[in-house]
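The complex appears here minus one protein chain, its other protein chains still in place.
Then we have chain A:
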Amino acid sequence: MDLDNLIKQFQQKDSVAFEALYNMYAENICGVINVIVKDPERSQEICQDVFVKIWEKSDQYDASKGRFFTWILNIARNAAIDEVRSKAHKNQKKNLAVDSLVGIFESEEDLNSKMDTIGLKSLLKGLKQKCILLIDMLYFKGYTQKEAAKELDTPIGTIKTRIRSCISNIRKNMA
């Protein structure tokens, strides 16, 4: 079955379709959460909660507003950021941006044994730090292009071309 139909059935509260979507995206969602929360077990719990939330909000997804993955990605990172803030980290988005993905990438020791650090490193191989930082901001932290431009003190056009070249790098690493 194609993704569009699967999503349609999920929106009609078909739990079988939902399980298929879970199997497709659970690791991605958990990965996003883990990059932010940096606690594998807690991330798994939050990931479960996020999928329950996705089920509850199923009628709110509107295909005309973007990709399904983008929608669940947004729910996941909001849940993860809430978690980090509630832990009295009192970190703002910008503080969060400094570490996480960059930190994981740069860490020599395997902080997170369960994580596929090798896979991640091979994907990010050859990427400049400002690239990794931008990927982290846009995909993991949910910055809008405007917020990212302001944060990095860079024109919006530059943000666009930079993210294009960063993702192209990852795609080359994948090949």
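Keep in mind that, in the parts below, contacts are C-beta pairs under 8 Å (C-beta built on N, C-alpha and C of every residue); 3 or more make two chains touch, one makes a residue touch a chain; residues count from 1.
Quick note on the criterion: contacts and distances are computed from a predicted model.
You can't see one chain of this complex, but its UniProt record names it "Anti-sigma factor", from the set "Spermidine/putrescine ABC transporter permease", "Alpha/beta hydrolase", "Tricarboxylate transport membrane protein TctA" or "Anti-sigma factor".
Looking at A:9, A:44 or A:154, the residue that reaches the missing chain in the full complex is A:44. Residues touching the missing chain, restricted to chain A, are 11-13, 15, 18-19, 22-23, 25-32, 34-35, 40-41, 43-44, 47-48, 51-52, 55-56, 58-59, 64-67, 69-71, 73-74, 101, 104, 112, 114-117, 119-120, 123-124, 135, 138-139, 142-145, 148, 159-167, 170-171, 174 (touch as defined at the top).
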